[in-house]
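Right, subunit A next:
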Amino acid sequence: MINLLLFPILIPFLFASILLLFPKNRLAQRWITFGTLLLTLFVTFVLLFKVKADGIQAITLGSWPAPFGISMVSDMLSVLLVLSSTLITLIVVWYSFSFIDRDRESYFYYPGILFMLTGVNGAFTTGDIFNMFVFFEVLLMSSYLLIVLGGEKIQLRESIKYILVNVISSALFVVTVAYLYSVIGTLNMADISVKIAEVNQPGIITVIAVLFLMVFGLKGAIFPLYFWLPSSYAAPPIPVLALFGALLTKVGVYAIMRTYTLFFTLDQAFTHELLMILAILTIVAGSIGALAYFDVKKIIIYNIIIAVGVILFGASQMNEPALMGSVFYLIHDILIKGALFLLIGIIIAITGTSDLRKMGGLIKTYPTLGWTYLIAAFGLAGIPPLSGFVGKLLIVQGGFEADNLWGSIFILASSLVVLLSVIRIFIYAFWGEPVKVQMLSSSVYRGLFIPAVVLVGISVLYGVGSEWLVPFMSDASNVMLDPTIYIKAVLGGA
Partner candidate 1 sequence: MEIIMSFVIGFLFMAAVYLMLSKSLLRIIIGTGLLSHGAHLLLLTMGGLDGDAPPVVSPGVSNYADPLPQALILTAIVISFGVTAFFLVLAYRSYQELETDNMNLMRGTEDHD
Partner candidate 2 sequence: MMIFYWGVVILISLSMLAFIYRLIKGPSVPDRVVALDSLGVALICMIGMISILAGTSFFLEIILLLAILAFIGTVAFSKFLEKGEIIQRDNDIS
Partner candidate 3 sequence: MTMILANILIISTIVFGVIFIIVTAIGLVRLPDVYSRTHAASKSATLGVMFILLGVFFHFWFIEGHINTRILLGIVFLFITGPVGGHVIGRSAYLTGVKMWEGSVKDDLAPVLEERRKKQ
């Protein structure tokens, strides 16, 4: 089965196409989607262990020889990300059964999610820079559908902004690929890496590196380019927001990590320094936002930006502990952000508002929800032994090893801000004077709460079992530290 690594892309795509045929049959839509995601998850597990056993899987589409055709490459980093994004999508779909209203369900909501998963998995798997652009567009097109679905006024307004920003960044992506092609003359990522090393990274390549940082930074929301994210993400309903928050920015972050560890490794004094400074500024900006708002959605959304900064800081250090920590933190963030958004969604559904000042006293009526939220919040802030701890520890250790004392201190300080911001939600929403709330019917509440608990449980397991995960993570970071492994897997024994 040399095509195994394509299955996480193909299965959602195939079933999404089938689902387009009967949009009105809601029950079939639900269960086919759920079954598809389970199947994808299973295939991804098989792929994970195959990658662990046999090393990087690579295939070139259409039986072309390697640098000419489109390569698909599944190394440990990408397969881990594919696994976690499929998992998150599965749980969000489960959550959507009780959350999403009838109109959206019968207007291509589930095909949209499956197409988005296709794009996300494809962007993680591809080994061709232009093909990455294509998969980005696939996921963006379906995210346009998801963000505007329902057609409320605020959604229409914010989606215009969102689409405009993404169209501009796509055009910039094409421009960047054009420059890269004119200098290097190839599009295969492994081949680009070889050729850049041959020409010894002249100035123009550094320009391209900064352009890539801009392009992926717009999608991944780094410091000066995050402006569109908070208001746009606040518009769609919670399950869509959870998917966006957990996955879309991470695709941009993954692309930055991939390009900066595979292509632009020779002029680290400039490019990685720039990346580090931007990462720290991102953390600062996110922290300010997370403390400034009284809107629960906004607080968690600004926490996305903080996490992006933390991951990129780790990626910019280019030593083993920091990169390993980045991978740890990336997957942790996908899981915990999904869980937090789902829990926030329950709180909003109960209180009917997203304004913290209008909430209070939920701990009396929904105690389990409160304690689950507290665990998730501690996990986000990185309290040992929960999941954020290992990643952050390794990133900070890498920062110290690379003599970036101040950056590491910022990371540590940001943990406090994160903790403060999420605990604020806990204090305002769960403690204090009880506010009159509408009781959810218990079946709906269970439908919302169980997926969220499952996700929190997975993230706790991820934190507790991190010792067991170290071999996987070190495989992932080894590929990033040493591009020759990747190149050898794609281009053959050369």
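Picked so that all candidates are chains of the complex that A comes from, given by their letters.
The rule is short, and it goes like this: a residue touches a chain if its C-beta (ideal position, glycine included) is under 8 Å from a C-beta of that chain, and two chains touch if they have at least 3 such contacts; residues count from 1.
Because the structure is predicted, anything quoted here is derived from the model rather than measured.
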Among 1, 2 or 3, touch partner of subunit A in the complex: 1
Contact set on subunit A toward candidate 1 in their complex: 130, 133-134, 137, 140-141, 144-145, 148, 151, 153-154, 156-157, 159-160, 163-164, 167-168, 170-172, 174-175, 177-179, 181-182, 187, 231, 234, 295, 298
